[in-house]
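The excerpt is restricted to a subset of chains, each kept in its original location.
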Amino acid sequence: MARRRETPGERSASGKVADARFFGRSGPFTGEALADVAGGEYLPPRDGGDVNRLYGGIGPLQAAQADEVSFLDNRRYAALLDGTQAGLIIVGPAFAKRVPAGSAAIVSSTPYLAWSRVARMFHPAPSARPGIHPSAVIGDGAVIDPSCEIGPFAVIGESAEIGAGTIIGPHAVIGDGVVVGSHCRLGAHVSVSHATLGDRVTLFPGARIGQDGFGFAVGPEGFETVPQLGRVVLEHDVEVGANSTIDRGSVQDTVIGAGSRLDNLVQIGHNTRLGRCCIVVSQAGISGSTELGDFVTVAAQAGLIGHIRIGSKARIGAQCGVMSDVEAGADVIGSPAMPFREFFRNVATLRKLSKRPGKDDETSGSGGE
Amino acid sequence: MARRRETPGERSASGKVADARFFGRSGPFTGEALADVAGGEYLPPRDGGDVNRLYGGIGPLQAAQADEVSFLDNRRYAALLDGTQAGLIIVGPAFAKRVPAGSAAIVSSTPYLAWSRVARMFHPAPSARPGIHPSAVIGDGAVIDPSCEIGPFAVIGESAEIGAGTIIGPHAVIGDGVVVGSHCRLGAHVSVSHATLGDRVTLFPGARIGQDGFGFAVGPEGFETVPQLGRVVLEHDVEVGANSTIDRGSVQDTVIGAGSRLDNLVQIGHNTRLGRCCIVVSQAGISGSTELGDFVTVAAQAGLIGHIRIGSKARIGAQCGVMSDVEAGADVIGSPAMPFREFFRNVATLRKLSKRPGKDDETSGSGGE
């Protein structure tokens, strides 16, 4: 599942974190300053040490040095605490006492979140470098905030609006009339048409927003295209992964609710509506006119039929095929979708029924089949 | 399924259809003119009213006004007829009498098709604005009809040919020698090589046509690429969705038959052949050298192995895994594919066998397991 995440223990020894070819670096910072950002409690080294020590970067427990910060988020890797040289370690309360005596600690009930914020301190996301590349093509009537960065070969359509601090990557194509909020990041080669984007929206390279939905009627000489007259609305803080596709609505709008995150190669059909903070993992697809509540998770390669409703906080498992409504809070998996428990019981039942007596297991044949 | 479609009843109250930021508008039109386009019968309001009334746009039943057109295509939403203010309503024959007395009607045996044509009247697809953007790069010997629209940063290869009225979107890359028919629409960021396209072909943004198929032989030092020496042939009226990929043939051509429509993120392997008017829904994949007849439907996320034949009018269900030939007219689903009825019987059987007596249902335990 994409929601699990790496831990320092899984990192190979080779290579430094945050190769300077690619990542900027800020700092150094004191432990207290970092604890403040992290929202955790700073504990100085138990053996005393220099409370004003400065930390210059991050690293995995096995490789971090005395001037670097590391973290532990997974009980499985707790043994790495014993041997680490890291000068400052972010841990949950249960591990505070296992931090080496010579290391400072930041204790947080959400150590992964704390780590994320500390890492961001050292390696902030690049800000917009204001200016429009001379190769960009800007349509008549487009309104672009002077704080925006518009990359090479970007095309901004007529009457489009781009908010403050937004970065439009190289080769991005923004259609006529499109509205992009402030502090958005639109990657290379994205295309956006018939759409309005809120603030802090991120589109990764190759995302396709606003093209026609898949709509046609059967006419006497073949299919006839049904005009797709709705829009795409991406609310604040939405993220859309690389090469994902979101079709515009046919009559109503296609809406992705605030804070929702879509991974790569995701398909969203026309008129579909996602609530707030939904997660759609890579290669999943949601067919037209389906509605999701808030905080719904759709795991990788799952597929949802059109015209159904998924309740808030439901979780759709990987490769699940959902053909009907799912209740709020339900966990489903399988194709067709069923509750997690039922799915795994089915798997066990079928395995048992398929065993050939005396061949696949040690029990003498019961002839029960 | 992508083939079901929105109805006015599903539209939220907020927002107008066809936001003027994004969609042009024609009209107004009389009811008779619209009925003519729709291929339906015009019925004036039963209470008399002005037979010369002009209609200026479209809207859902709940929101349309007296000068707007709406439609009913789904029995489920018939109750909306009672309260609608729409001045003109497209309906099937069974509902003609339920149209409010003050509203005119267009009666059609194919109301969705009729609606589609009426909507297109009010909001015609933009035509080509003839001209080549000064930033476009045109190869030597390319033949571009003067009625074409060639967008910013388009690249047209040497000796390519582009037919009358075709729109080549911004950033499209058309390879050397490629032939594109007339009245095609190639979206932003498409790439086309080693291919010939018929007339009225539509490629949505990011579609990839004509790259090498996935072909290699095992050599003594690793894989060796097998030259891919065929082409892609897209016949008349083919549509290819956003970010879909169609590889060129290795020896024979990859062919998509006339009128076929591919949704987003679809994969078509080398040497594959689709007949006329096939439908391939999003994220489905068809492996190399497989052949489809005419009017085949492949639902979302289905996968077809290579080197098989699918008969005309067969329907492949969502997420289906097809490992062998499918007869004409057959309905299959599941992985591996089986007839629809068998699939759902299997699901029911397994559910029954997995039930724990007295726990999952009300029947007293029979010990039958």
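Here the chain labels run A and B in written order, and each chain numbers its own residues starting at 1.
Heads up, the rule we're going with is that a contact is a pair of C-beta atoms (placed from the backbone, for glycine too) under 8 Å apart; a residue touches a chain by one contact, two chains touch by 3 or more.
All values derive from a computational prediction rather than experimental measurement.
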Exercise for the section: With 2 copies present in place, identify the total for the complete complex. Expected result: 3
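Basically, only the chains that are shown with their structure count from here on.
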Exercise for the section: Please report how far chain A has to rotate so that its Cα atoms sit on those of chain B, a copy of the same sequence, as a value between 0 and 180° in steps of 5. Expected result: 120
Practice task
Find the geometric centre of each of chain A and chain B from their Cα atoms only, then give the gap between the two centres in Å, rounded to an integer.
Solution key: 29
Completion exercise
Contacts from chain A onto chain B in the complex sit at residues 135, 137, 153, 155, 159, 171, 173, 175-177, 179, 189, 191, 193-194, 206, 208, 211-212, 214-219, 222-227, 229-231, 243, 245, 247, 249-253, 265, 267, 269-271, 283, 285, 287-289, 301, 303, 305-307, 319, 321, 335-336, 338, 342, 345-346, 348-350, 353, 368
Exercise for the section: Name, in rising order, each residue of chain B that touches chain A in their complex. Expected result: 1-2, 4-6, 8, 10-12, 15, 17-19, 21-23, 58, 60, 110, 112-113, 115-117, 119-120, 123, 125, 133, 135, 151-153, 169-171, 187-189, 204-206, 237, 239, 241-243, 258-259, 261, 263-265, 276-277, 281-283, 300-301, 318-319, 335, 347, 350-351, 353-354, 356, 369
